[in-house]
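Omission of a single protein chain aside, the complex is shown with its protein chains in their original locations.
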Amino acid sequence: MELYSMTGSQLAGLLAGRKASPQDIVSSLSRRAAAKEEQVRAYVRFEGGLESIPPEGGVEGKSPLSGLPVSIKDNICTRSFNTECCSRILSGYKPPYDATVVSRLKKAGASIISVKTNMDEFAFGSSTENSCFGPSRNPWDRRCVPGGSSGGSAAAVAADEAVFALGSDTGGSIRQPASFCGVVGLKPTYGRVSRYGLVAFASSLDQIGPITKDVRDSAMLLNVIAGYDPKDSTSVNEPVPDYTACLGRPVKGMRIGVPKEYMVEGIDPQVRESLLRALEEFRRLGAVCEEVSLPHTEFAVPVYYIIATAEASSNLARFDGVRYGFRAADAGGLHDMFSRTRGEGFGKEAKRRIILGTFALSHGYYDAYYLRALKVRTLIKEDFDKVFSGFDCIVTPTSPTPAFELGEKSGDPLKMYLSDICTISVNLAGIPAISLPCGFTGKGLPVGMQIMAGHFKEETIFKLAYAYEQAVSARERRRPEL
Amino acid sequence: MSDINDKVIEYTAKLARVKLESAELGELSPQIKGILDFIGKLEETDTGDIEPTSHILPVNNVFRADEPAQSLPVEDALSGAPRRRGRCFSVPKVIE
Partner (left out) sequence: MEYEAVIGLEVHVQLNTSTKAFCSCRVEFGMEPNTNVCPVCLGLPGALPVLNRDVLSCAVKVGLALGCSIQKRTKFDRKNYFYPDLPKGYQISQFDMPAALGGEVRIDTPGGEKAIRVKRVHMEEDAGKLMHEDDGSLVDLNRAGVPLLEIVTEPDINSPEEAYAYLTKLKSIVKYLGVSDCDMEKGSLRCDANISLRPKGESRLGTKAELKNMNSFKAVKDALFCEISRQTEILKEGGSVAQETRLWDARQSMTFSMRSKEEAHDYRYFPDPDLTIFLIGDDEIESARAAIPELPRQKAERFIGEFGVSSYEAGILTAEKSDADFAEECFRVFDAADKKPVVNFLIGPLLAEANSRGCGLRGLGITPSGLIELVLLVQKNIISNLVSKSVLKEMIDGKTTAEEIVKTRNLAQISDTSALDGIITRVLAENDKSVQDFRAGKSNAVMFLVGQVMRMSCGKANPKVVKELLERRLADA
């Protein structure tokens, strides 16, 4: 078995037994990427191989992630290495500082892969088709998108071009591509992982999280990146448990809610079938599954697109051509410089969202749009509070459909937005949720299921996800044909 | 929410300092109107006395102490500048 095809925990075992070196692992990944990148395009500015950022400063203690490679999404700052959010407006930008998650990984001795993973520009999208570097491809079927916005991270892990990857999730950007690519993606509780150094899309919704080959790797990576950061006012000072410790614990008696609002029209029959089979598996494991209701689900997409675009319109105001990134050539006056820089520097979807968000905040519309959205957000959160008072987890499909084809939705933004319908409420409620593979369509595309739990209940999620993974892996584990 | 026309969208784009070519405006405008129509669904909700949620977790009073830390070296601060002059960022002349 090649090193690149192993999980993080398997590789950690090899490192511990001195049967492989960190360099061996990076070299193996590099060879794999060199062979497959032309088909997958998971990385941006890829030039024939992968390298890790040379370690600097001290490594603190012995960490299970020591010597293991981590790939980073292009919107997470890596000091002195390109961080461009796959946008022309940030072309050539090399931040003078590391995101907190990156410094935590460096301290843990992880090897940070220096080229970044592809994404929709500023995380605006569900397919990576909005990247200024061009789309990534789904390793299971190259005609399909890998999902987005963290499509590059998910595709890299699925194609064995990465062991661990970081993504960011504002409305499903970790979970949806994980589900399209047949890998595991976790969006932690809002405030669990520092956002410092994550280029903000929607500050009240964004979280960084792991995209990995299995549940154990997800827990391993979360162990390192989670925790309070004094540089992020919204990170929460809650103790970080060892998330691998709960793996393997029994799930007998766990109460699982299945919201009826997620199982209605628009759900692909094969997705529905996969989910029903997964619920059967949970019952076999001794869990109790019952139908529940999240009555305000239908409002989640509109609420999300107001809040997320409003925050984004303000967060993206700093890209003005003054201090970094792209500036339009030969601009006349100051105003011309600003609007041409932004007009030429942002892609179509970014402009659409900036204008939408600016509108939602503008005079005369604020109450009708933004304020109303914040109120309905309260209702959505209360829906979850009610369910979690009687249930440990909520299980839903991650996406109503498996991976769609390139170009299938790129002409219709609203259709694209609606593909986030299963993941968006989680961000609005700030709760954690994982996506893990739960089957395949007839055409061999992976299907993902989503497990949600209450704030800071990542352990509950891991426990259930791991139990499921262990129970079905023998039957279901496959690799994409590349 | 029916009073949204091309003019409003053009004005909003100006407010956001995003220059749109007329073809672009022609494409974006109906899309944005479509999205806003869809968002109009929210009017169905009764939000009268509901508290708005701008922070999902009840985390309050996050401060730092008034203690100085190292600033960036000036070369790092200016390293990304599209244009600079000396130790400053340079922009087209601001007329007041």
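Letters are used for the chains, namely A and B, taken in the order the chains are written, and counting of residues starts over at 1 for each.
The rule is simple: contacts are C-beta pairs under 8 Å (C-beta built on N, C-alpha and C of every residue); 3 or more make two chains touch, one makes a residue touch a chain.
All figures in this text were calculated on a predicted structure; none of them were measured in a lab.
Q: With respect to the chain omitted from the figure, which of A:Leu166, A:Ala200, A:Ala328 or A:Ala403 is a touching residue?
A: From the options A:Leu166, A:Ala200, A:Ala328 or A:Ala403, the contact with the absent chain belongs to A:Ala200.
Q: Using the touch definition up top, pick the residue from A:Ser9, A:Thr83 or A:Thr378 that touches the left-out chain.
A: Of all options in A:Ser9, A:Thr83 or A:Thr378, contact with the hidden chain holds for A:Thr83.
Q: Given the full complex, what residues of chain A touch the hidden partner chain?
A: Residue positions of chain A that touch the missing chain: 75-77, 83, 85, 90, 93, 95-97, 99, 195-200, 202-204, 230-234, 310-311, 313-314, 316-320, 322-324, 334-335, 338, 358, 361-363, 366, 370.
Q: Which parts of chain B face the unshown chain closely enough to count as touching?
A: Residues of chain B in contact with the hidden chain: 14-15, 17, 54-55, 59-69, 71-72, 74, 77-78, 85-96.
As a convention for this text, only the chains that are shown with their structure count from here on.
Q: Calculate how many whole Å lie between the centre of chain A and the centre of chain B, each centre taken as the average of the chain's C-alpha atoms.
A: 23
Q: Taking the touch rule as given, give the residues of chain B at its contact with chain A in the complex, in rising order.
A: Residue list for chain B touching chain A: 1, 4, 8-9, 12-21, 24, 27-28, 31-32, 34-36, 38-43, 45, 47, 50-57, 59, 62, 64, 72, 76-77, 79-83, 89, 91-95.
Q: Residue numbers of chain A touching chain B in their complex, please.
A: Where chain A meets chain B, its residues are 92-94, 96-97, 190-191, 204, 230, 233-234, 236, 296, 298-299, 301-303, 305-306, 313, 317, 320-327, 331-340, 342-344, 346, 348, 351-352, 354-356, 358-359, 362, 368-369, 371-379, 381, 413-414, 417, 428-430, 455.
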